[in-house]
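With one protein chain removed, the remaining protein chains of the complex are shown where they sit.
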Amino acid sequence: MLFPQVGRRQPALRIAWWLVVAFLCLGITLHLFPFYFMLVTSFKSGEEVLAFPPTWWPHEGTLAGWRLVVSLVQGSNSAAARLMDGPFWMFFLNSVQITFWVLVLGIPITSLAAYANSKLQRGPLARWSFLFFIGTLMMPAALTLIPNYLLTRNFPFALPSVPGIPGTDLEFPSVRIWDTHWAVILPIVFQAFNFLLFKGFFDTIPDSVIQAARVDGGSEFNIFRRIVLPMSVPVYAVAIWTAFSGAWDQFLWPLVVLQSPEKMPASVEIYLLLQRFTQAGATNADQASAQAQQMQDILSAGMSWNGLMVLGILQSLPVFIAFIVCREYLLRGIRLRGLK
Amino acid sequence: MTERQVVTEDVPTADAAGGRAPDKPAPRLSRRRRLEGVLFVIPAFLFQLSWGWYPLVMAFVISLTNARFRGPVEFTGLESYQRLWSDPLVGQAFKVTAIYAALSIGLTFMIPILVAILLMEMPRRHIRWMMLLWFLPLSGIASTLLFRYMFNAQYGLFQWIATEVLHLPPQPFLNSSDQVLFWLVFPGILFFGPGLIYMATLQGIPASYYEAAEIEGAGFWRKVWTISLPRLRPVISMLLIFAVIGSSQAFEFPLIMTGGAPGGASRTVVMYLYDLLRGLRYADATALGVYLFLVTMALVIIQRRFFREDPDR
Partner (left out) sequence: MSDRDTTGTAAAGPAGTTGATGTTTRRRLLTMMAGGAFAAAGGGFLSACSKGSGAANITLTTNNGWPYGPMPNAKDQKANPGTKAYADVLKAWLDENPGVTIKNSTLDVWNQQTLTTALTGGTAPSMFPGDVIGGWNRANVRAAMSQGLAAEVTEHLKTYKVEEKLADYVKPIWEKWAIDGKFYAAPWIYNVGTGLHYRIDLIRELGLKEPTPDWTWDDVRELAKGLSQGKRKGIALQGWGLNAGLSADGMDFHSTIPAPDTGWNWRWDYTSRADTWVPLIERMRAMIFEDKSVLADVSLGDGDLLAAFFRGDVAMHNNTVIFFASAPGGDNAPADLAKKLDKPIEEVVGWMTQPVGGNGRSTSTQGQCDLVGFSPDLDDEQLDKAISLLTYMQGPGWVKQRTATYEHTKDPKHVFDGANIMPLYKDLVDQAPSSPDEAWGKPFMDQVRRAAQIPIAPNEAFYFSPENNTGPTTTARDDMSSRWANERGNLDLRADLAKLDQTRNQQAKSFTSSRSDEEFVKSARNYYEAHDAYWKANAPEYHQNVFRDWYDNTVLPALKG
């Protein structure tokens, strides 16, 4: 589109075009390299992953890393049991479940609000509700950790205990969602980033299109469903993709609000393994010695960078799939609009 | 609404190329439609209120107390805020965060825009796979794993590139206060997430705009400048807000990679906040969060003043 349609055969243009192609291909190569390196590392032996210079191809290819992880996935042998609380597939299913609900609840709720903010609210109301919806983005998550956690304990009270109703022995009604998947799902149902994304997109839809539909009658919801939604397939694809990766990868929050091992998502288990392997937290000698055994467990089970890479690949697979699916819809949406 | 129009009316937009008349001011909505609008917002409003603002307000309230975990809680007023104001490390952490944010936005923000624009030039049948490969993501936890491995000064891949490929002396990478922030930002150059969003927006630009521009004799850069970028503007503006917010809250990646070393040269505000939490200084940590909130808020407001949103308006 940017290159002229006519006169493409001019040498200068052709050189420029091929330069662009070369640039893009170089970028692709650089970008794919870490993936390649990850894959190759997963087939190396525990000793080879620490070799310098690093090898480009596993010299003594071994499935040790994969075998260890397969045993983790099945939760079969005791070396695996020492590293994880249960079979890895169980955690994986938990991740799927959590992510599913985040998407099913979050995408409609967020997009409807963004649509209303973009097209139905006017003036100061629109500005203030915009700030209301994105303002929390600017607060580091570490801060609201404790109030949020208390909230999962005694919803709707972010207090250590439920207050009593004055004058009676009763407590206010409250609900405890702590140690259920809902404690992980509900706080990220509304995602401010996706709100921004939808808002940005809905803003680009000319008001005249919606105005025309209003003249034809029909409720706002119908306008949204019949006119806006079909136009918005690409942005939905992108939003689903960001919501997916956010929900899939989170680990600090689930660690706080989930306790039962059988409810943990996979990201948490991988994070805990990485922590134990690198001992990033050991800042003094006392701590190092107390955690020594934790680390010895992981090392003697044969876990090294190769096994961690396998776990990384497993954790990334759904991300790849989600990405490919979303990209597909992104392209399909374009066909629907009949542009280009 | 009207105020915005006054501001934007004299700004040349893509409408000229598109040949579409600017919208008339929208008529006031009927009561039923406004009611529907309220219904659209209510679920999100409730979620944002209960899981967004309510905990935030609670955190703010806590910052005004001595924030004991158990035992009597006393109201201390602005003591935490004053304390942080006089703490030299707070200033340092803000400085580091500012540099980190600037580096990260400067080095990584433009690349996906450029790539998305260029990718659209490829033949249609190639766009699919090239887009896939350019923007192929990695799970966050996996990339942390990978880069921790590759940055190892002893057996890491980067060291190999420095010594064996470029024949440099062994590089300090994360061990030097001058370089550490650059290397922390570096992985972001390879793994840029939001490319898809630009692609989605670019796909939405009617081809007729470009054709019309070509007939008028516009060249490559002129088309980029007058059609692609203005169309991308709302998205760029939005992602810039997000980049500012995201980089001002950089925490996990630097924490796992360096823990703030050397000499605090990579300790961001949120990392210092985490340090305070570890010292059981919960009120101080919250107060630091409020400071960060104010600074980011100011940046976002400034940024929104510069970027008026809609090319159609």
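Order of writing sets the labels: A and B. Residues in every chain begin at 1.
What we mean here is this: contacts are C-beta pairs under 8 Å (C-beta built on N, C-alpha and C of every residue); 3 or more make two chains touch, one makes a residue touch a chain.
The structure presented is a predicted model; accordingly, all values stated were derived computationally and were not measured.
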For the full complex, can you list every visible chain touched by the one that's not shown? A, B
Pick out which of A:V69, A:M84 or A:I98 touches the chain that's been left out of the picture. A:M84
Of A:L2, A:V162 or A:V310, the one touching the omitted chain in the full complex: A:V162
Residues of subunit A in contact with the chain not shown: 46-47, 50, 75, 77-78, 80-87, 90, 142, 145-146, 149-150, 153-156, 160, 162, 170-171, 173-182, 186, 252, 255-256, 258-262, 264, 268, 272, 275, 277-297, 299-302, 304
Can you name the residues of subunit B that touch the chain not displayed here? 66, 68-71, 79, 82-83, 86-89, 148, 151-154, 172, 174-177, 180, 257-265, 267, 272, 274-281, 284
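In the analysis below, only the chains that are shown with their structure count from here on.
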What whole-number Å value describes the gap between the mean CA coordinates of subunit A and subunit B? 16
Help me check something: in the complex, which residues belonging to subunit B touch subunit A? 1, 20, 23, 26-27, 29, 32-34, 36-38, 40-41, 43-45, 47-48, 50-56, 58-59, 62, 115, 117-122, 128, 130-146, 148-150, 154-157, 159-160, 164, 190-191, 193, 196-197, 199-201, 203-207, 210-211, 214, 219-220, 223-224, 228, 231, 234-235, 237-238, 241-242, 245, 248-249, 251-252, 255-256, 259, 269-270, 273-274, 277, 282, 285-286, 289, 292-293, 296-297, 300, 309-312
Interface residues, subunit A side, partner subunit B - complex: 1-5, 16-17, 20-21, 23-24, 27-28, 30-32, 34-35, 37-38, 41, 49-54, 109-110, 112-113, 115-117, 120-123, 129, 132-144, 146-148, 150-151, 155-156, 158, 186-187, 189-190, 192-193, 195-197, 199-201, 203-204, 206-208, 211, 214, 219-221, 224, 234-235, 237-238, 241-242, 245, 248-249, 251-252, 267, 270-271, 274, 278, 280, 283, 305, 308-309, 311-313, 315-316, 319-320, 323-324, 326-327, 330-331, 333-334, 337, 339-340
